[in-house]
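In this view, the complex is presented without one of its protein chains, the others remaining in place.
Every chain is named by a letter (A, B and C) in the order it is written, and numbering of its residues begins at 1.
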Amino acid sequence: MPIDAELIRIGRRFDARGWVLGTSGNFSAVLGRDPLRLAITRSGTHKGELTPADILEYSGGRVVRGEGSASAETALHVEIVAARGAGSVLHTHSIWSTLLSHRYAEDGGLAIHGYEMLKGLSGVTTHEHREWLPILENDQDMTRLAGVLQQVLAEHPSCHGFLLRRHGLYTWGATPAEAARHVEILEFLLESVARSKESASWRS
Amino acid sequence: MPIDAELIRIGRRFDARGWVLGTSGNFSAVLGRDPLRLAITRSGTHKGELTPADILEYSGGRVVRGEGSASAETALHVEIVAARGAGSVLHTHSIWSTLLSHRYAEDGGLAIHGYEMLKGLSGVTTHEHREWLPILENDQDMTRLAGVLQQVLAEHPSCHGFLLRRHGLYTWGATPAEAARHVEILEFLLESVARSKESASWRS
Amino acid sequence: MPIDAELIRIGRRFDARGWVLGTSGNFSAVLGRDPLRLAITRSGTHKGELTPADILEYSGGRVVRGEGSASAETALHVEIVAARGAGSVLHTHSIWSTLLSHRYAEDGGLAIHGYEMLKGLSGVTTHEHREWLPILENDQDMTRLAGVLQQVLAEHPSCHGFLLRRHGLYTWGATPAEAARHVEILEFLLESVARSKESASWRS
Partner (left out) sequence: MPIDAELIRIGRRFDARGWVLGTSGNFSAVLGRDPLRLAITRSGTHKGELTPADILEYSGGRVVRGEGSASAETALHVEIVAARGAGSVLHTHSIWSTLLSHRYAEDGGLAIHGYEMLKGLSGVTTHEHREWLPILENDQDMTRLAGVLQQVLAEHPSCHGFLLRRHGLYTWGATPAEAARHVEILEFLLESVARSKESASWRS
């Protein structure tokens, strides 16, 4: 499937789950690496209703194909591609990621372990794996935020994603399909962790 | 897309999310301003199953095109269009808006701030924005309620929506698409606020 | 729309909302009254995947058209049609109705009032309406249960539905469309009541 069609399809799937309401979320996929050429969703689009015209090509710090501005968070996508060699970066904005990104912000992140679902993350082979999901303070200054992200990714070289406080989840993969799988897995785990916390107060 | 088709499509999307169950909710869009001509959903219709015949034209205090009565809450739509210059007004009726509209009724409204999702509201540029969502007592007397609404909109000139107690959410925008985006954003924020309150009692 | 097609369509809608999982739920519509002829779903079918062959005709105490047995709960449908003059009876089986039917069983029912959504119930004109939803003990003896139901319907002549304990919701209407509207409204109200109870323990 062409990359445009794949991102459009991912948008429809995520919209059905309520992970990209409003104009939230943004998606990218690497088209070439030297120099970096990135397919990225246009700013201000609804991710459940993307058309090919909403997927821009970004390279050398600017849009080189398509009309409109690239997502305001393009700098984060570029940072992740550089740091991880990712082929695709996906950002979603669910209720549970929003909730937990705030609840555990003071701890700087959230540990997830003991779940079979963790095995769906690339390279993880056992539910005994401990995934640390860093939480970054939200910031409207994307250059500054990209700098913080660079540090966080360096400090946590094996993390599969991170949360922006009250802003949502970023994850990535070698391909859009792998990145989408990581979204589904991490969103599942975040809801599981949250409901598990709720169940701690059950009487029996 | 013609305005009828747009309102029909919005109805299907909102129905899928459970925001317009039964015959709840009503939608309008401005067709002309001088005199005001409003496309508005017929009273008693299911918003997930609208047909073009369910979109009436209302002007000068009465239905001028189509069969049946305009939504019982037409006076509120007219008030919002007058006060805000809106091009479209949408009313939804979700579980979370119903819940919070009652829980915070005594406070006269609900403050939402710190969420990135706020940036999807027209004119908001930072998650540090503080949105005040006024709550009005529900009332079956639409003339009286429209009067109260006029006051509330004047007191809160920058609010993007309001709640009717145990009745749901009203929001608006320059176009049906913008109004629909505001619905998605405010419904997301209301669920986030509610679940965040729940999480305050977690043990850790 | 022919009655078969209408019941099939209602089944798909309710299945999408998770109200008729497994083979739960059953639907009927009156085809004629003297003698009573009832279209009713076949026992053991999945309500989200009904075909015309799954809608039987029942009259004079037996299936007069179609193969298989009528729903085990046919006696309850017949009782409701007789007591209320309903044109259609729908039974759903949601999480929230199951939960509340048990939680308030000791009280013999559940009062719902103050919600705008109540106005979608036939004959209700204000949110100040107080709807009493009787709860009956579940029973595998349908003749006995139909007898209890007869009494309950007589005692609560204006109720729009009832719950069977840990078994789900029954409601009805003049037509399948009206009965389906009542299902949506009552299921919405039940979820609202349950989440409202949860919110009572929020810290602020």
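The working rule: a contact is a pair of C-beta atoms (placed from the backbone, for glycine too) under 8 Å apart; a residue touches a chain by one contact, two chains touch by 3 or more.
Keep in mind that this is a model prediction, so the values were computed, not measured.
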Quick one: which shown chains sit in contact with the chain that's not drawn? A, C
Which residue among C:99, C:124 or C:148 touches the omitted chain? C:99
Of C:2, C:18 or C:61, the residue that touches the missing chain is C:18
Missing-chain contacts on subunit A, rising order, are 16-17, 114-117, 120, 125-127, 181, 184-185, 187-188, 191-192, 195-196, 198-199, 201-204
Which subunit C residues would touch the chain omitted from the figure, given the whole complex? 16, 18, 21-24, 46, 93, 95, 98-99, 102-103, 138, 140, 164, 166-168, 194, 197-198, 200-201
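Keep this in mind: only the chains that are shown with their structure count from here on.
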Which chains make contact with subunit B and with subunit C at once? none
Is the contact between subunit A and subunit B built from the same residue numbers on each copy (over half shared) or from different ones (under half shared)? different
Based only on mean CA positions, could you tell me how far subunit A sits from subunit B in angstrom? 30
For subunit A and subunit C, what's the span in angstrom between their mean Cα positions? 43
Among the residues of subunit C, which ones contact at least 2 other chains? none
